[in-house]
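A protein chain is absent from this complex, but the other protein chains hold their places.
Each chain carries a letter (A, B and C) given by its place in the written order, and its residues are counted from 1.
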Amino acid sequence: MTLWGGCFEGETNERVRQFGDSISFDRRLAAADVRGSMAYAEALHRAGVLTAEELAQLVAGLEGIADEIASGELVVGAGDEDVHSAVERRLTERVGATAGKLHTGRSRNDQVATDLRLYLMGVIPRLREELGGLQEAVVDKAAQHLAVVMPGYTHLQQAQPMLFSHWLMSYFWKLERDANRLLDVEGRIDVCPLGSGAVAGTAYPIDRATLARRLGFSAPSENSLDAVEDRDFVAEMLMWAALLQVHLSTLAETLIVWSSTEFGFIQLADAYATGSSLMPQKRNPDTLELMRGKAGRLIGLAAGFLCTLKGLPSGYNKDLQEDKEALFDSLDTVELEVPLAADLIRTLEIDTDRMARACSDGLLATDLADYLVARGVPFRRSHFLVGQAVLRAEQRGVPLRHLTSAEYAAIAPCFGRDLYKVFDLRRSIAARSARGGTAADAVKAQIDEARRRLSAARRS
Amino acid sequence: MTLWGGCFEGETNERVRQFGDSISFDRRLAAADVRGSMAYAEALHRAGVLTAEELAQLVAGLEGIADEIASGELVVGAGDEDVHSAVERRLTERVGATAGKLHTGRSRNDQVATDLRLYLMGVIPRLREELGGLQEAVVDKAAQHLAVVMPGYTHLQQAQPMLFSHWLMSYFWKLERDANRLLDVEGRIDVCPLGSGAVAGTAYPIDRATLARRLGFSAPSENSLDAVEDRDFVAEMLMWAALLQVHLSTLAETLIVWSSTEFGFIQLADAYATGSSLMPQKRNPDTLELMRGKAGRLIGLAAGFLCTLKGLPSGYNKDLQEDKEALFDSLDTVELEVPLAADLIRTLEIDTDRMARACSDGLLATDLADYLVARGVPFRRSHFLVGQAVLRAEQRGVPLRHLTSAEYAAIAPCFGRDLYKVFDLRRSIAARSARGGTAADAVKAQIDEARRRLSAARRS
Amino acid sequence: MTLWGGCFEGETNERVRQFGDSISFDRRLAAADVRGSMAYAEALHRAGVLTAEELAQLVAGLEGIADEIASGELVVGAGDEDVHSAVERRLTERVGATAGKLHTGRSRNDQVATDLRLYLMGVIPRLREELGGLQEAVVDKAAQHLAVVMPGYTHLQQAQPMLFSHWLMSYFWKLERDANRLLDVEGRIDVCPLGSGAVAGTAYPIDRATLARRLGFSAPSENSLDAVEDRDFVAEMLMWAALLQVHLSTLAETLIVWSSTEFGFIQLADAYATGSSLMPQKRNPDTLELMRGKAGRLIGLAAGFLCTLKGLPSGYNKDLQEDKEALFDSLDTVELEVPLAADLIRTLEIDTDRMARACSDGLLATDLADYLVARGVPFRRSHFLVGQAVLRAEQRGVPLRHLTSAEYAAIAPCFGRDLYKVFDLRRSIAARSARGGTAADAVKAQIDEARRRLSAARRS
Partner (left out) sequence: MTLWGGCFEGETNERVRQFGDSISFDRRLAAADVRGSMAYAEALHRAGVLTAEELAQLVAGLEGIADEIASGELVVGAGDEDVHSAVERRLTERVGATAGKLHTGRSRNDQVATDLRLYLMGVIPRLREELGGLQEAVVDKAAQHLAVVMPGYTHLQQAQPMLFSHWLMSYFWKLERDANRLLDVEGRIDVCPLGSGAVAGTAYPIDRATLARRLGFSAPSENSLDAVEDRDFVAEMLMWAALLQVHLSTLAETLIVWSSTEFGFIQLADAYATGSSLMPQKRNPDTLELMRGKAGRLIGLAAGFLCTLKGLPSGYNKDLQEDKEALFDSLDTVELEVPLAADLIRTLEIDTDRMARACSDGLLATDLADYLVARGVPFRRSHFLVGQAVLRAEQRGVPLRHLTSAEYAAIAPCFGRDLYKVFDLRRSIAARSARGGTAADAVKAQIDEARRRLSAARRS
């Protein structure tokens, strides 16, 4: 039974029902829907539309349905077009005709917008907690491995020596931006559309500010038309998840490369790898590969929904129903994945020996140029002279430190006999002690700052 | 129980299992998987790897599983990582250790690529049939309404008079390109990867050409590495569906605009509309709106999967598992929607009266310019002079035909007294009789050509 | 001449140069680059790397280049790989070898990230101003037309009566969210990467906090690796622009539909329309159509850049060079379009008569249901009964108000003889006076609140 059949003669085509019904996915809004209805019943009572008795009846009925939802007992049937219809149908079964008063001045347009916002306001604190957990795993791991030296890369080529902890902490800051962005989005979700009716507002004297407050929102929406058609917050959540997922994809890519036999820097715990059905030796970083691959999925969901919104005429349009599956898929992915990433970081085994052995002399070429700078050579010229040394070493097939003083002097007399002191990874690292650098103290300062932020976030 | 645990000590983490398992969606490949396994068992027998007895045992077991799948009896459990594991587990339950021989020289990498192609080769003929059905609905409707005149639009502004049938037939040709594209994609799906092993080919003397033929493929793949990593065909199907959906979205948009009170050109049958929970008078074209909105979804799925493929290193990567949900969602959408569009076209009610009344004199301005051309005025000048007449009529607030001869003559003497003959919609339409034009004969020729193509497609 | 040729023997392939050079588009960063270099020179001086004399020399040289940029004199040549190389080359021409000291401890990796952020911090205040201008145009127009009544739509079907100003104000709030989002993004742009070196930090005692402050940034970045690889802010700007553009696309679509002959609600000023090369009567809303169409472009730019970021390994990668063209194209589009939208709103002509005549009785069906509610009928039942009346009116081909009392009574006795009072558009509108509703007072309150926000934004 639909909520709207009065002026219809023909039956809904079965394919149409299947195409348009949303009950298969919007049922996860059931608890929010009931909560919204309770607050709305109270508002109708305050507005003089419902008697105290009617209110009590509706609230009791809705509480019963809330219990059914919590226990999984609520049955939604083939006849239920969407979650709102299902709840209204069930309420009618429980309290009779009074149920028909609950929709007074309310439309599914303002109702679903409210439900979706309520739902998200429940999800976001959990997301924030999960993100914080991942950040904590990153910080703890970084704090534990402050002595581990490895090659830093740009262009996947060895660039300069770096602490493993410095590398890891680079992800803390990406996640910190993600956490920030989430706060921003949350602020825009925190607006209550209820009381906007179908499009033009409500004709009943609903106190919308109180209604909003009762549902935990900071404020009611300012324009009824905008209130029912606005899905910016869904688009924002999707874009938020897509960028977070991009971050995870780069973490995954880096670890996949590092877990290759050739790099051998890390090993995933068995719990995070899988084998091959054919090749008995395989330990594949499947989890990481999915983490990388799912970035495509989440980018597609965000772009797809923006495209759905593009060019819609003013007013609620049914196209907006496409918001839910995208949103739920995106958030489910992130909610499964973020704690998993935390576990994975925590259990990651690092082969410090392989990392150390991987460091080539080329990593210290910048230090060699800096050495010349200290001897008064302008940097651009130092850079060129060290480049020449690199070329010479390659031609001879030896590392930079194996070129003799004479060879260096032949390139330029400004190379002194003390140049060999630069071939020391720890010295290079220690030199990068300005804020944000890879020197141990700078990394410790980073970790302290990170912990300060995490605990501030926990307190807020 | 996994297929690969030999070298593993730790247990798989539960979140990892949930994140990586594909059984919830790849189970729809079960029938294809069994079919592929039967053919592979025969190939192993021909290669001397299985005895006739073993082959018989395996085939019997697989046939039993095929029956279980057909009847919905096959139970996949929490322990089944994917459809291949589930089928192998069940086969082991049925025939014991011999089941363990079926995977000889085969990997899930070549197996899943084969399954997915087999699955699509089953779906495509159905898609083609459904598309043909929609094209037929279009042609039939067009053939029935050859007398209906309406405004033709560009920029949603009235442009020139047009037959409704001409408008409708414009969709036939879009769908014809979709049907064509589908044939092209099908040709690239029709390649059998089985016998490519994990990545380097098979070490057993499998006759791959015969194996391919037995599965209904035209040829085996040419390079084992490419065979296991190629998902071009998935990307192509997704892009195919996205473009088809874009076509449907423009059909939907046009009909939505036309079903507004202000246009009033068409009315959806009640079966394709829905009402409002608040506003008793509403008859909303929900079906059309979803048809428009789902273009975003399908474009997102295509773009997202391309993004998943982007930048993968050579070889099978787990990221590819993202192919299935996107593909199934996309095809399910299209399979539900195309027949629905056909129903909707068939039952569409046209208000020929509103269409006729909507036609303004502006539609005939080009004809008026052509009238001047016939009197020797270069077209660019005629265009300008008629523009002046349009402006004059607007200033006076009358239609073009209500300007007097004197007023026309005042604009330019080349306007004759016989100019009023151009204010005839049917004359304008009849004049556009060159191939592809809106004249009734040209549209009939279009319809004939369309029917010829449809019946050729049915025969092939 | 490149900045890095020391260890290279072969020449760069010409196609490679063309493929990789960015000078054609990154030249717009020239002013920011010079500004960043001046601040960096001072920082090097404070760090004891440059003498006061060298600093003066460099600053003078850079000031000269700044003048060349401002006057358009700076010539970038085929040999300049990017804007940084061009500036360094020119500085060398001006001050000789000292120029080679400026790059001490600096990499193009931290330099370009700084330049791009500086550039955006210059663009954003302008964007904010432009957005504010559009919001103002909206508010002013709304304030001027408070008496105009029109149909409100959902599903492009007439829903409930609405003030034109209420419709227009719905865009104010979308733009207000856009303005908010811009503030959020700005906060994350406002971080200074300079002093992060190539990837591991700087080996010179640069005071990064002071350096950041000198460039107008609130703080230096916290991790040198993250600092050089972070392009979140570019992704965020692109997503920001895409969502703003989606809003503009829905405004455009609505106005396109309304400017059709059939709706006839508005007319674009001639300045915003174009004609047809063939059809003399055409006045096409090209500007609006491009506004709608460009949403695709901006969504594509955002999705494309996220896809570029996806799966990159840790560290600066050349892929990031793809950030600029997308960003510039996106912002240029928005900067051209937002003021244009403001002009267009300001000059929009509204046909209040057509709007009024378009209002059908169906718009008041909800009010009729509310009438029954006031007589004690539960809403769901009122809805059904009014639906029956709608159906009856349709069958008779008359508007709702032409059904007789007897006909209403035949549907249900609760319809009283006073029901006809509901057929009054202004009464319906006035009833929707709760916050955010379409009643004139509520809309005035909206406008006041909007003006309050605009002036607060101007003050901040």
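The definition used in the following text is that contacts are C-beta pairs under 8 Å (C-beta built on N, C-alpha and C of every residue); 3 or more make two chains touch, one makes a residue touch a chain.
Just so you know, these numbers come straight off a predicted model, no measurement behind them.
J.: Which of these, B:Leu290, B:Cys307 or B:Ile350, touches the one chain of the complex that we don't see?
T.: B:Cys307
J.: Would you indicate which residue among C:Thr92, C:Asn180, C:Thr210 or C:Gln321 is in contact with the undisplayed chain?
T.: Residue touching the absent chain, from the options given: C:Gln321.
J.: One chain isn't shown here. Among B:Trp167, B:Phe217 or B:Phe415, which residue touches it?
T.: Hidden-chain contact among the options goes to B:Trp167.
J.: For review purposes, identify every residue of chain A that touches the missing chain, sorted by number.
T.: That gives, for chain A, the contact residues 151, 153-160, 256-257, 259-263, 275-286, 289, 303, 306-307, 310-312, 358, 360, 362-363, 365-366, 368-369, 382-384, 386-387, 389-390, 400.
J.: Mind pulling the chain B residues that touch the left-out chain?
T.: 3-9, 49, 88, 97-105, 109, 152-156, 159-162, 166-167, 169-174, 177, 180-181, 184, 188, 195-206, 208-209, 220-230, 232, 235-236, 239, 242-243, 246, 249-254, 257, 292, 295-296, 299-300, 302-303, 306-307, 309-318, 366-367, 370, 373, 378-381, 383-388, 390-391, 394, 428-429, 431-439, 442, 446, 449
J.: When the complex is taken as a whole, what residues of chain C touch the one chain not shown?
T.: Those residues of chain C that touch the unshown chain are 2-13, 15-16, 18-20, 81, 84, 103, 105-109, 197-198, 269-287, 289-290, 292-310, 317-322, 325-326, 336-337, 339-340, 343.
In this section, only the chains that are shown with their structure count from here on.
J.: Report, in whole Å, the distance between the mean C-alpha point of chain A and the mean C-alpha point of chain B.
T.: That pair's centroid distance is 32 Å.
J.: State, to the nearest whole Å, the distance from the C-alpha centre of chain A to the C-alpha centre of chain C.
T.: 23
J.: Which chain A residues reach two or more other chains?
T.: 3-9, 103, 105, 109, 197-198, 292, 295-296, 299-300, 302-303, 306-307, 309-310, 317-318
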